[in-house]
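Here's a structure for you.
Heads up, one of the protein chains got dropped from this complex, but the rest are sitting where they should.
Right, chain A next:
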Amino acid sequence: MHELAICQSLLREVQRVAARNDASEVVRIGVVVGPLSGVEAPLLERAFTLARCGTIAANATLEIEEAPLTVWCESCGVESQVAMNALLCGRCGTWKVDLRSGNELLLKQVELSRDETAGATG
């Protein structure tokens, strides 16, 4: 259950973004999670509902985009969609491939709202 620790880290980052942008509230948080990131999206969602309490993101929604798992085979020049424990070229079957996507663990986007009285210039 390291998802809670990751969620707390995510929220600290979001709070800094909010502070830098003089936000009064965080409306939406967008993250990208790959299957090989070691993070389970449903667990992250559940941890988020706890971790957000009392923060500037207390009412925010968490949107998780799941990245595809793909590898690139240099000898075939082919990109294949693969399973987590079989990172093999879909054409020749070699394991000598590069991971193209699938280990992402990214904070992608934060949607903020701001009090108009807070001095926004528009």
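We adopt the following convention: a contact is a pair of C-beta atoms (placed from the backbone, for glycine too) under 8 Å apart; a residue touches a chain by one contact, two chains touch by 3 or more; residues count from 1.
Note that contacts and distances are computed from a predicted model.
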| item | value |
| --- | --- |
| Chain left out of the displayed complex - its UniProt protein name, from "Iron ABC transporter", "Hydrogenase maturation factor HypB", "Extracellular solute-binding protein" or "Outer membrane lipoprotein-sorting protein" | "Hydrogenase maturation factor HypB" |
| Among A:Val27, A:Ala58 or A:Cys92, residue touching the chain not depicted | A:Val27 |
| Positions on chain A where the hidden chain makes contact | 1-2, 5-6, 9-10, 12-13, 16-17, 20-21, 23, 27, 31-32, 34, 36-39, 67, 71, 84-88, 95-101, 103-116, 120, 122 |
